[in-house]
Structures are given as C-alpha cells and as structure tokens.
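Have a look at the structure that comes next, please.
A single protein chain has been omitted; all remaining protein chains appear in their positions.
And then chain A:
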Amino acid sequence: MHSDEVVWDTLGNKQFCSYKIKTKTQNFCRNEYNLTGLCNRSSCPLANSQYATIKEEKGQCYLYMKTIERAAFPNRLWERVRLSRNYEKALEEIDENLIYWPRFIRHKCKQRFTKITQYLIRIRKLTLKRQRKLVPLSKKVERREKRREEKALIAAQLDNAIEKELLERLKQETYGDIYNFPIHAFDKALEQQDAESETDSDVEKEEEEEDEDADKREFVEVDESDLSDFEDMDKLATSSEEDDKSSSEEEETETEEKARHTKSKGKTPLKGPTRRKRAYVEIEYERETEPASKSKAT
C-alpha cells in the first residue's frame, strides 16, 4: 500500500509515465490492463496493487485480477478467469470473483464488460450485412488511364462523329417525312446522273426550245424525251416524291410558261423545283398519258 502511493506520486503526478497520454482536457492511460482508460489514482494499474480488468479476446471475455500477494512474481501476477457467454451469468461470475473487492473496481468491471458485450454484438450484426470492399488503386495505372482517356477523347472527335451519323440517318430516310428538304436523296443521285448526262442535257435543252415554239405538234418527240425524263425519275425518286411533283405540277400548269425560258439555260438544274419545271414543260402535252406513266412508276 505504501508503495502504491509512492508509485502514484512519482509516475502519476510528477514524473514521466510512458503509458500516460496528455490532452488539453484529460489524461489517458495506454496500459492494456487499465480498467477505465483514464489516468487516475484509482484506475492506474501500476499504482494499485489490488486491481481487476475485463479483457476480450476473439469474442471471449476474461476477468483479470491482480493481488498484492503476487506482486513479487510478475510472471503470475495477473490471474485470468473466463467469463460465461451468457450476460447475466457473467455478471454474477464477476460479482463472485470480486467479492470483498472495492466497490469502484467491481462497478467499473461490470461497466466495461457491458460495453464489450455490446460492441461484440454489433460486430456480429455488421458482418452479416454487406461488407464494403476497399479496392486499392494504383496511382500509376490511374494516371495512365486518365491520360489515355484524354487522348481518346481528342481522337474521337465526338461532335463530328455525331453530326456525320445524323446526316447519314437523314440520308437513309429514317426520319421519314418530317424534314422537308427538297428531295436531297434525289439530288445526290441526280448529281451523279448529271455528271454522265451533261452532254445529253445540252441536246435536250435545244429540243425544249423547239417544243416551246411549236406547241402541240411535235407530240412524238416530246413523248420520248419526256418518257426518258420519267424513267430517270423512276430510278431516282420514290413514289411519294413523284406524287408531290405531279400534284404541284398540275397546280402550276399555267403560271410558269415564261419561267421556262429562264430556267432552261446552263447546266441541268440540280434543284428539284427547277427540274420539275423542265419536266412540266413536257407534261403540258401529256396529261392523258401521265397517269399511265405514274402507274408504271408505282
């Protein structure tokens, strides 16, 4: 007992104790046998020759006791008692082992035991739930992938790719009738046709002018050229486009005779309306055969 006081006087209060951790508000004790974890006169395992703790090992709780009789034998200093798994029974065991011990130690032992059982229960519950798996990242790999991603982004040229794809889809007519661009597919093919038939168009233009002069007489000639025109249209345009054209042509019967003269110069016009007007010129003579050709087309 005397030595306890001496020990506390030196280690606890005045001099250095290697288990002591000082913080701004409190002192803690790092000793593994400490009952409360604080650095107090009553909780210091070095300064109390009669001391007890509860320690837990692999889910099993043990009661450790130290008495003054064994103070000379550090080897046998701490006596260990295994506590039962049943909470209440374990409390009774603590009580019967620590009978006649100071109230403080008994109380703190039971408190500590309660806390330990609670956290053991929590561990068991958590292991049943989902475990979060931590996957270590390698900095080198991350840096490499980030750089490669940047380069891939530049190589991808996303905007261009998307625009190209959309225009492709427009050309393939996946959008149907929503967009009213003047027969673009027709125009594309027409461009190819025009490359071949540029010379032909010159010849046809001369014929056109002759037709305009001699209105209803040169039926047969107009017929052939007209049919060839219609054949072209069959190859290139869909039936709906032809329908559009025919309806618009029929509407435009009398309004645009003079426009013909201006339109039929230069290369064969690429745009639909002017093309239509040229065809219209022929159609004037052939209203009766129109339905026949239309049926041929459809």
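Criterion: a residue touches a chain if its C-beta (ideal position, glycine included) is under 8 Å from a C-beta of that chain, and two chains touch if they have at least 3 such contacts; residues count from 1.
Basically, contacts and distances are computed from a predicted model.
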item	value
Which of "Alcohol dehydrogenase protein", "Pleiotropic regulator 1", "Cation efflux protein transmembrane domain-containing protein" or "Ribosome production factor 1" matches, in UniProt, the chain that is not displayed	"Ribosome production factor 1"
Given A:A72, A:I99 or A:I178, the one touching the chain that is not displayed	A:I178
Residue of A:E32, A:E163 or A:E191 in touch with the missing chain, whole complex considered	A:E163
Per the touch definition above, residue among A:I68, A:I121 or A:L153 touching the missing chain	A:L153
Contacts of chain A with the absent chain, listed as residue ranges	129-130, 132, 141, 144-146, 148-149, 151-153, 155-156, 158-159, 161-163, 165-167, 169-170, 175-176, 178-179, 181-182, 184, 187
